[in-house]
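A single protein chain has been omitted; all remaining protein chains appear in their positions.
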Amino acid sequence: MIFWLITTLIKILIVFGVLLLSAAYLTLLERKVAARIQNRLGPMEAGFHGYLQPIADGIKLFFKEDIIPADANKLLFILAPIIVVIPVLTTFAVIPFGAPIKIFGHIVPLQITNVNIGILFVLALSSLGIYGVVIGGWASNSKYSLLGAIRTAAQMISYELSLVLSIIGVIMIAGNLSLAQIVSSQAHMWFIVYQPIGFLIYLIASTAEMNRVPFDLGEAEGEIVAGFHTEYSSMKFAFYFIGEYGQIVINSAIITTLFLGGWEGPFLPSVLWFVIKVFLVILIYLWFRWTYPRLRYDELMDLGWKILLPLSLANIVVTGFIMILLGK
Amino acid sequence: MEALFYIFSVIAIVSALMVILVKNPLTSALYIILCFFALAGFYILLNMQFLAAMQIMVYAGAIAVIIVLVIMLLNLAKIKGAIKDFHQIVISIIAIGLLALEVILYLNAAGEKKPTGIYTNAVINKIGNTQIIGEFLFTKYVFPFEVASILLLVAVIGAYIFAKK
């Protein structure tokens, strides 16, 4: 019992630290990738090739003046960034990031907790991220924030449907909701082979869910300043950033777990496989951002409701038919 | 477990009360979300993780979002001084009295109840409650399940009719 408690605590601390650190360094990675795509060098001053840049940014944000607008709803204004971060940090609790290892004769699964409805837990938490945005936008009492919040909320509701439905195919094949089970059933073949459409839909829908560039209407800087976080400054602003980049890590980890075989892989240690796969998916997200122009609002809704939703429904039906035909 | 039950109960009741007591519509919408979370807690205590996840996904993650969105779109300000009516107060006192009586009767009558039927906790843990729910939905309760789907379709038609100009 005590051993279990200690290992769990250590796992929580490691996951927490790595997640926050990677969220911070993703800002650097993003700037570097953007620079490469635009044929620049990116940040080079702070440390070797700018490797200390995130830390400098963090210190800067920490010491900035914390402004709460006079007409804002103070409680909700402070609550909103926290609501953004909490689901992101909690989601990682159910994601398995390595094969079980043996310490002092005990088998320790490299996963904070194996919930038997793991995938639903992830989806439930990801559906809550919207509140941080909506409440933040409303509590700021600024028209740009409110506009951004309403846009974001409408967008997230539209894309969440396809996001959830795209996963159903995976659940059908795996026959289980536990993420550890889903990973172990991909030992022979990754699910991306069986579910290419599901994978693509999840990739697109999750980009929209995170408000990243082709779908960043909620913070479209050319139109509504910075959308829902216009009024935020200092650490509260940093929280939104942590939430956003944390979400990229989480979504990459979910894609890895559901479609790319999780930590499964030959030769290398399982944790390393997991990290490599997550890193590659993150690169895809960054690549999206710096290649595609922003969609118009009606195009965004059309894509969500008229293309992705029917496609994900069709994906479920076809998957079911094929499973019956193959007698699985 | 018992302690958790009471904690969740207190959260559920207090947040439900706050929903109607708070003047700001958005705050009361947030309290309703808290109430949903407390209910999800009950489901977990009852070993119904699937229902708990669904509760959060569907109610907190979807329905309450729509409520919040509507409040924002309508830009509802604080409710200024609701009209208090003697008539209403009398009725509410009667209703509260009856409900209190009911609670007392309920607590008096409450005895130790063991779960009946073939699904004991051990069985549920072995099979997994998601599977049990799935099997029941598609065998014993398949008809209510289908009727519910048609009901929702009718509600969608209604929304379409009322939203259409």
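General observations
Order of writing sets the labels: A and B. Residues in every chain begin at 1.
As a working rule, a residue touches a chain if its C-beta (ideal position, glycine included) is under 8 Å from a C-beta of that chain, and two chains touch if they have at least 3 such contacts.
The rule is simple: contacts and distances are computed from a predicted model.
Within the choices "ABC transporter permease", "NADH-quinone oxidoreductase subunit N", "Fe-S cluster assembly ATP-binding protein" or "ABC transmembrane type-1 domain-containing protein", the name that UniProt assigns to the complex's undisplayed chain is "NADH-quinone oxidoreductase subunit N". Shown chains touched by the hidden one, complex as a whole: B. Taking the complete complex into account, B:I157 is the one of B:L21, B:V90 or B:I157 that touches the chain left out. Within the entire complex, the positions of subunit B that touch the omitted partner chain are 102, 105-106, 108-109, 111, 113, 116-117, 127, 131-132, 135, 139-144, 147-148, 150-151, 154-155, 157-158, 160-162, 164.
In this text, only the chains that are shown with their structure count from here on.
Chain centres here are Cα averages; for subunit A and subunit B they lie 29 Å apart.
By the touch rule above, subunit B contacts subunit A in their complex via residues 24, 26-27, 30, 33, 49-50, 53-54, 56-57, 60-62, 65-66, 68-69, 72-73, 128, 130.
Those residues of subunit A lying in contact with subunit B across their complex are 73, 76, 115-117, 120-121, 123-125, 127-128, 130-131, 134-135, 137-138, 146, 149-150, 153-154, 156-157, 160, 164, 177.
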